[in-house]
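The structure under discussion appears below in the form of C-alpha cells.
Only a single protein chain was left out; the remaining protein chains are all shown in position.
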Amino acid sequence: MSEKTTFTGHRGLELREDLIFEIGAHDRSGVDLAPLRGTPDRLGGIIREAVDLPGLAEPEAMRHYVRLSQKNHAIDMGLYPLGSCTMKHNPRLNEKMARLPGFADIHPLQPASTVQGALRLMDELAHWLKTLTGMPEVALSPKAGAHGELCGMMAIRAAIEARGEIERRTRVLVPESAHGTNPATAALLGFSVDGIPAGDDGRVDLEAFRDKLGDDVAAIMLTNPNTCGLFERDIIAIADAVHEAGGYFYCDGANFNAIVGRVRPGDLGIDAMHINLHKTFSTPHGGGGPGAGPTVLSERLAAFAPLPRVVAGKSGLELVEHGDQTEGRPFGRMVAFHGQMGMFVRALAYMMSHGADGLRQVADDAVLNANYILAELSGTMTSPYSGPCMHEALFDDTFLKDTGVETLDFAKAMIDEGYHPMTMYFPLVVHGAMLIEPTETESKASLDLFIATLRDLVASATAGDTERFTTAPQLAPTKRLDETRAARQPVLRYGSTEKKQVRAAE
Amino acid sequence: MRYLPLNDADRATMLERIGVENIDALFCDVPAEARLDGPVELPIHKSEMQVERDMQAMAGQNMTAGSAPFFCGAGAYRHHVPATVDHIIQRSEFLTSYTPYQPEITQGTLQYLFEFQSQVAELTGMEVANASMYDGSTAAGEAVLMAHRVTRRNHAVVSGRVHPQYVDVIANLSDMGGFGLTHIPPTVQGAEDLLSSVDENTSCVVVQNPDFFGSVNDYTELAEAVHARGALLVVVVTEAVSLGVLKTPGTMGADIVVGEGQSLGNGLNFGGPYVGLFAAREKFLRQMPGRLCGETVDADGKRGFVLTLSTREQHIRRDKATSNICTNSGLCSLAFSAHLSLLGGNGLQHLAWLNHEQAVDLAGRLGSIDGVKPINDTFFNEFTVELPQPADTVVEALAARGVLGGVPVSRLIPDGGFENYLLVAATETCAPEDMAAYAAALEEVLS
Partner (left out) sequence: MSAVKFTKDHEWVSLDGDTATVGITAYAQEQLGDVVFVEMPEAGKTVSQGDEAGVVESVKAASEVYAPVSGEVVEANPELEDNPALVNQDPLAGGWFFRLRLSNAGELDGLMDEAAYKAYIEELD
C-alpha cells in the first residue's frame, strides 16, 4: 500500500513533533524573570552543576504541546467506550469553578479562619456523598480510586485490630472478576487473597461464597455492579453472611454511575466504598489523573476514618489533623494535607448542576444506553450472560471464532473508524472480553453510528477480510507499536545510556 | 438537562428496541427493599448561572494568597505559573483523554510523559523516573515499601526533619503492612544521629532536603555510611524549585528520590491535586511502583512511545504488584513538564536563585525585629524563626491584619516544645512591599 510521503514528515494537518530535547536549548526560555541582585548566599556551598534541560520560547512551547495534543483521542472528540472507566463528558463549568482564586489560590495550612469557604465546600461535598450513598461518614483525603480502596481496607483492618482479631482474620475474599487494584490493595495490607467463583449468571455464587466464609475472614471486596456490568442480586445476603462471620464488606464503587440516585450502597449492607470522582462525578481523566477517591464508611467503621476530618468547631469549621484532637480513632493519615480540593470543587459543581433529580436521570440514561447497545448487538456479537446489563455491556470473542481475528485486532480496527477501543481482556473471567460503557452523555445518534460500525466490523471479520484487522490501525498517528522491544530494552528517558543491542532474531 | 443528550422520544424508542416497558425494568436485579422511589434528599438541578453564584459565594469566604502578603510553605509553595501552562492543560485532547493504554491514539500523552520522566531524572540526578505518583507524601511511602522489597528487610529509619505529615503517611503504611519504623524525634538544628538506629533489619534511611525546618544539607557522607550498612538512602524533596540550584540527591548518593512537584505548573489548590515525583537507580527499575513510559518503534520503524514494564503493576500482577496505584497525576505532570519546558535549565536555575535571594532578604528583615530569631545557618527559600510567643496566635493576629505570615510548626508538630517556632517561605512572588508589610505587622503583633 502506497502512502504519500512529504519533505517535512508532516501529513497535512497531522504534524509530527520532536522531543523538547531536540527542539529546545538550556539557555532558551519562555519565562521572563527579574534580575538577580547577587546577594551573598546561605546555601552552604551545596550547589549543583548546571541544569541540563531544554527551554523553549513561548511560541515554540505552545506549538509543541498543541501538536502533541493533536495525537490524542479524547472524550471531547468522540465516544470513548471504556468499560468501568465512565468516560462521560467533562463539563467546563467545573474547570471555571476550580480556577476561582478563592479555591485555587489558597494554601492548605492557612489558618482555618481564613479558609471557611473551602472547608464549607468540603463539608458540602461530604454531605452529598453521604446522602447519595446512605452512609454516615466519609473520608475525603484519598487521591484516587485505588487510594480509596486502601483507605477502606485500612479502616477495616483498624476495626479488626481494635477487636483484637488481627492475628486471626488474615483472609480477604475477592471475586476472580475483580479489578487488579483489589487484590493488590489487600496484599499491601498483609492479607492473603482468596478467590470467589462466579456462577453461570456472571454473579457471585452465593453457596460457594458461603462455603468460603470462616472466622479467619477479614473482609470481602466486591464491585457492584460487578465488572461484568451486572448487579449482584444476592448482595444483601452476601453482606449479611460476611457480617455474621464477623467480617466486613468493602465495595469497589467504580461502577456507581449505574445506580447513583437509584440505590444507596448503605442500604445494601456495605461497610466501606470508594467513589471515583473522575468517573461518576465527571472530573476530567486528564490522560491518567489526577483522580480522587473519597471513601464512605458505615457506622461500624466511622470511628476509624483517617485524618484529616472537617468538623464544626466553636467559631466555624475546623480541620482535625491529629489523633488526639478527636474522640474517634482515626487509623492515621493517608496523604499530606487534605485531599484533592481541585477535584472536590469540580465534582460539587457537577452535583449541584444535576441535583438529586438529575443524578438519578444520569443512572437511568447510563443503563439505558448500555442496554440499547447490548440489545442492538445481540444478534451480531456474543455475550457470556443473558438478561439486561447495568451501565456497561460485556461481550466475549466467541463471535470471532475461526475468523483469524482476535479481540486485539478487532479493537485496533475500531481506531481506523475513529473510535477509541472499548476495554479489552477485562474482566479476566471472560475469554477475549470486550467491555463497553457508553455513559449517559452519548446521544442516540452517536450510539446508532457506533452500533452500525461494530456491525460492519463483524461482517468484515466473518467474511474473511482479516487484513482490515491484522494491519490496523492504518490511519492513526502511528501503526502498532513494538511493546516487546520497549520491555526488553527499556528506554525511559532521553539520552539513556542503557541502549542494549537489538537482537537480530527480533 | 444540559449534559444529557437523550430526550423522551429517544428514551421511548430505545426502551422499545430493548423490549421493556420502562426503565425500572432494567433495574430488576436491585433488591426491592433497596430501591429508592424518588430522588434522594438533596437540592434539585441548577443552571450554570445558579451554580456559579453559589460557588462564588463559597470562594469569596476564603482569603487568597494573591490578595495578601503571603509567606506560607511547609510543603506547598506559591510560584508564578505562566498563562501558557494553564491553557495547555485545558486543551480538550489533554484534559479529556484517558490513560494511554491504546498508544497509537495517545502519543500526545505518551510523549509528554517521556519528556516528564526525562526532566525528573535530570533534576534529581537519578537514572530513571516514573510517570508520577499522587503526591510527594504517598511517593515517600511507596519509596519505603520499595526499599523493603529491594533489600528484603523490613525496618525504616526516618529523620526527624522530614515533613511530619509525610512521616505520618509512611508510618501508616508501615503499621498496616507490618513493617517497622524508627522516627527520630524532631530537632530544628544541629547534627542528627541517624546511624545509631541503623541495624541489619534497616532497609532505608529517609531524609529530606531542604529539610522540614528549611536547612540545606549534604547527605553524601550519610549515603556512604548507609550503604556500608546494606541499606538504601531515600531523599525527599518537598520544594521542586530547590533542585534548580542545590546539589542533587543523585550526586549525594541517593538510591531513591521522591518529591512534590506542585511548585512547578501547579497552584496551591488547598492541598491538591499535586504531583509526586519518583526517581531511582536503574538497577532497582523492576521494583519501582507507578507507570513507566518507554521509547520504541512502530510497524513502519517510526519512533513512538508506550507504557511499559506493566507486569509490575496491579492490572497484571494483581496481588503481587509493586503497588496498587492505577490513576496517577497525568494533567499535573503535564503542567509540571510544560512549566519546566518554558523555564529551561538556565531559567530554572535563575528562578531558584531568585527564590533564595528573596528568602535571604526576608530573613534579614525579620531578624532585625526585636525577639524574632531566624534559626537556620543554611536555607533555600524557607526558614524557621523563633518567636517570643506561640506562633499560632501570632499567625492568627497577622491574618487579622491581612498578612498570611507562614505556618506555625506546632500545626504539624503539636507536642515537643515547638510552639514558638514559625516556618516562613519567600518565593519569587513576594514583592518588597509585601515583605515590608509583613515585617511591620509582625513588629506590631509582638509589641
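Letters are used for the chains, namely A and B, taken in the order the chains are written, and counting of residues starts over at 1 for each.
Here is the rule we use: contacts are C-beta pairs under 8 Å (C-beta built on N, C-alpha and C of every residue); 3 or more make two chains touch, one makes a residue touch a chain.
In this text the structure is predicted, and so the values were computed from the model without any measurement.
Participant: Pick out which of B:N7, B:T311 or B:Q389 touches the chain that's been left out of the picture.
Facilitator: Once the missing chain is taken into account, the touching residue is B:T311.
Participant: Please give every residue of chain A in contact with the chain that is not shown.
Facilitator: The missing chain touches chain A at positions 425, 483-484, 487-488, 500, 503, 505-506.
Participant: For chain B, which residues lie in contact with the unshown chain of the complex?
Facilitator: Counting only chain B, the missing chain is touched by 286, 310-311, 316-317, 320.
Everything that follows uses one rule, which is that only the chains that are shown with their structure count from here on.
Participant: How many Å are there between the centre of chain A and the centre of chain B, using C-alpha atoms for each centre?
Facilitator: Spacing between the chain centres: roughly 20 Å.
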